[in-house]
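Questions regarding the structure given below will be posed in turn.
For this view, one protein chain was removed and the others were kept in their places.
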Amino acid sequence: MDLYEFINFHLIPGLLLGSIYALGAIGVTLVFGILRFAHLAHGDMLTLGAFLALGVAGLTGLDPWFALPVAMALTAGAALLIDATCYDYLRERPRILTVMASLGVALMVRAVVQMGWGTDPTTYATGIVRPTEYLGWFLLRDRELMTFAAVIVLVAVLEAFLRLTRWGRAMRAMSDNPDLARLCGVDNRQVIRLTWVIVGMLCAAAGFLLGINTEVWAMMGWWALLPIFAAAILGGVGRIDGAVLGGLVIGLAEELSVLVVPAQYKSATAFVILLLVLLFRPRGILKGKVL
Amino acid sequence: MIRKTLLVAATAAALAQPAVAQDARIGLLFGISGAISAMSPTMVEAARLAIEQVNAQGGILGGRTLVPVLGDSGCNPQNATDAASKAVNIDRVLAIVGPSCSGAVLAAANSVTVPAGVTIVSPSSTSPQVTKLADKDLVFRTVPSDAYQGAALARALLARGVRTVAVTYLANDYGTGLGESFKAEFEAHGGKLAAYQAHDGAKASYRSELSRLARSGADTLVIFDYGDGTGLTILRQALENGFFRNFVGADGMKSEAMIRAIGAKNLGTLLVSAPVGAGDAALEIFRRDFTARGGNPDGIFATTSYDAAFLLALAIEHAGGDRSKIAASLRAVATAPGEPVLPGEWAKAKKLIAEGRDIDYKGAAGDHEFDAHGDVPGTYALFRIAGDTFEAVTRME
Partner (left out) sequence: MDALGLLNYALFILILAGIYGLMALGLNVQWGLTGLFNAGIAGFFAIGAYASAILTGPAVAGRVGGFALPVPAGWLAAMALAALLAWPIGRVCLRLRSDYLAIATIGVAEIIRLTIRSEDWLTGGVRGIAGVPRPFGDLPYLTAQLAYLALVLAVVVVAYRMMERQLHSPWGRMMRAIRDNEAAAAAMGKHVERRRLEAFVLGSALMGLAGALFAHLNRSITPDAIDPMIVTFLVWIMLILGGSGNNRGALLGALVIWLIWSLSELATDRLPTEVAIQAKYARMFLIGLALQLVLRFRPDGLLPEARRTRPRTQDHP
């Protein structure tokens, strides 16, 4: 296999998938850090976001990329609603109950999607798109370039938000030590709501990007859940940069695994990495917290 | 607490009883939730078409209504046995169309339908395990076992001069069965498999697998997967990245979802096989009727589902509604010799049965000459995409 093939059929798809996983992992790590539980409904929120974008694009005739911000807003709203009805009353109880509640939420969201849109795979646009060659080495499509760009922009904006704004600092404070944060005047409830808004938006973006690069269908998020969790834990829980790094590593690992193991074990890659991390380096590569 | 629970349960079950027992009921067990949920709606609609035709043309067993009872087999044994148990014991169905998945068929047959003496006809279970089932002749299929289609496809490709292919198959019983039978036949007759690998059904990207396959040098890729699922992803990614020129699939790839998502003009080099009847008339009638009803006749297993339902209706009529005689009647109405009956010809069939004449149903998916195991041999045709739909190119020997 030559370098050209390696770059274009293993490296780039791996990075593409990895950046989508990264967006998902950032959401998971935010929930781990601030709300302190494993958000098992994360995958199905991705699915919801993807379908909402599909719905908006279909209703308004907009280009799907313009439907994306609308979908992000809608998903953020859904996340707030779900938190208010399904997680809020469990705040003072052991976290494990919230994890179970999130599993129930996952099923409900998926059922809603199936009832609303059916189970056939669909796409944002029909037809196939051949890539353009750049610099004689790289084969890329517009949608892939835009995916990379979108991920970079979203991550940059989020980082800026967390570092430079008051609310961002409040989120980080709460992630580090909620009691101390409250003592310093941080309104934990507002921070929690803000977190869900951000998580909802990230889920919608990740779901949309996954859908636009492959297909949109009801199980898409559930199948991405474990790789996303693996990415968040691999990178280090509670760290955005960890989530990004973890996502890229997992995405690459999946696409490269085909070179060493039979293709039907592709799914196992993320699981195995996850298990290894949990056993040998639970704080992850960038040393996040072990909750 | 336990007493309360049982009381509630008994009440619920009692309420679930139908008010009138004057109808004849037939169970439809399909994988509505689960692994093949994308395909099930079309299969259900095709079965319902047959039932509606029965009711529109005079009803069954002396003018009674044939009532479908829909159950979800979930494509797993737990749900399938539960649904079968309800259909057999509570709804008292006379026979069952389904289940769809082989594991579900094995479980439901072994623990419910065979002990209870109820005949079942599966429209989509292709595993060879079902052939070997000790089923007291109560389990039938309108879909040929994998062993046939893979081999027939291999022969058809060789006949067209294709001597080297790469194969990727979905790692479930459908894909694996087709892959194995294709490989055996293809290589036995001088063909060469440049690559042969399984793929997982839960991924969003197959470019790395495709790259590996393409390195083998073959220019034809055989995909044993579902066009309603990851088969679509693989085909699209192969086309977009310039892997392979020609594509071949089995009936799972004969899906309208692919035309809708990828576009007919991009699928010019795709050939798929699918089971068909000995003559073209039956298929044409089914296509016309199903399209008129709003269904997609090219949907996966649409033809086999329709045939299973129609055949069971014929068998019920022939057996006079006696559960224990339905299996024998099924053989009688499906196998030659007999007056040919085509899809939709319920009134004609009823008359012939009433006159005591032997009939032979020629279905949209084949003639269904059940062998000793309740299996059907396959007759297949090769299809390509023309316009916005599939058209037959040639019969496969």
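By letter and in written order, the chains are A and B; residue numbering begins at 1 in each of them.
The rule is simple: a contact is a pair of C-beta atoms (placed from the backbone, for glycine too) under 8 Å apart; a residue touches a chain by one contact, two chains touch by 3 or more.
What you see is a predicted model; the values in this text were computed from it and never measured.
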| item | value |
| --- | --- |
| Residue in contact with the excluded chain [from B:Asn55, B:Ser127, B:Ser181 or B:Asn241] | B:Ser127 |
| Options B:Gln53, B:Thr81 or B:Thr119, residue touching the unrepresented chain | B:Thr81 |
| Omitted-chain contact residue, chosen from B:Asp91, B:Asp137, B:Asp219 or B:Glu339 | B:Asp91 |
| Residue touching the undisplayed chain, where the options are A:Met146, A:Leu259 or A:Leu275 | A:Leu275 |
| On chain A, residues whose C-beta touches the chain left out of the figure | 36-38, 85-86, 89-90, 93-97, 99-101, 103-108, 110-112, 114-115, 226, 229, 233, 262, 264-265, 267-268, 271-272, 274-275, 278-279, 282, 290-291 |
| Chain B residues that touch the omitted chain in the full complex | 1-2, 5, 9, 12-14, 16-17, 32-35, 40-41, 44, 48, 68-72, 74-79, 81-83, 85-86, 88-92, 101-104, 106-107, 110-112, 115-117, 127-129, 132-133, 171-173, 176-177, 198, 200 |
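One rule holds in what follows: only the chains that are shown with their structure count from here on.
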| item | value |
| --- | --- |
| Touching residues (chain side chain A, partner chain B) in the complex | 1, 5, 8-10, 13-14, 16-17, 114, 118-123, 126-131, 139, 141, 210, 213-215, 217-220, 223-224, 254-259, 262-267 |
| Chain A-touching residues of chain B, taken from the complex the two chains share | 37-38, 40-41, 168, 171, 197-200, 202-205, 207-212, 215, 228-229, 232-233, 236, 239-242, 257, 260-263, 266 |
